[in-house]
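All protein chains of the complex are present and in place, except for one that has been dropped.
So, chain A:
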C-alpha cells in the first residue's frame, strides 16, 4: 500500500481521525469488500441452482390406479414420478400383525392406522429409506423378511406389513405418498 494510506483510521499519524470514526477510505474498503462478497454469492448461486431439478423435471404428475383386479394377498407396483409405488391388498393376518405392535418399540413409531387410509390397502413408495434400493416382497415367492412385509437385499433392512422399519440399517418407515380414494376401488397418487 502507498505510504499515505491510513489503513485502520486510528493508526499512528491518523491525526484528525480519532476514536471509532471511520475514515472515508475505510468506508470504501468495507463497501467494496461487502459488494464483492455479495457479488460472488450472487454469481455462484445460479451455477449451483442450475444443478437442481429443472422445470420440466419438477412438473408434477399424478397417477391413477384401478385397484379392482388386485386380489387379497396380491401386490402391484406402479410408477409415480419415476419411482415405484407398492400397493398391497393385505390379508386379515397381515392387517392383524401390522396393528398388533407396540408402537413405542419401533424405530420410527407410527400406528398402522396413520399409514393406511383403508386397512386392507397399503400404499407406500417402494424405495428403501436406507440408500434407495427397491425392497423385495412384491411377489409371494420373494423373501419378505421375518415380519412378512419387505426385505431389502442391499443391506438387509426388514419392513413389516405396514411398511415400517423393523430391522437393519434403514432409519425410517417406507414413505406413504399423498393419495386419495376416488372410488372404493381406485386411487390417485400425487
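Assume a contact is a pair of C-beta atoms (placed from the backbone, for glycine too) under 8 Å apart; a residue touches a chain by one contact, two chains touch by 3 or more; residues count from 1.
The rule is simple: contacts and distances are computed from a predicted model.
Not counting the visible chains, the remaining one has a UniProt entry; which protein name from "Cytochrome b", "3-isopropylmalate dehydratase large subunit", "2-oxoacid:ferredoxin oxidoreductase subunit beta" or "Dehydrogenase" does it give?
"Cytochrome b"
Considering the complete complex, identify which of A:65, A:101, A:134 or A:176 is in touch with the unshown chain.
A:134
Tell me which residue among A:35, A:62 or A:77 touches the hidden chain in the full complex.
Of the candidates A:35, A:62 or A:77, A:77 is in touch with the missing chain.
Given the full complex, what residues of chain A touch the hidden partner chain?
Contacting residues on chain A, toward the hidden partner: 48, 51-54, 57, 77, 79, 81-84, 107, 130-134, 136, 153-156, 168-171.
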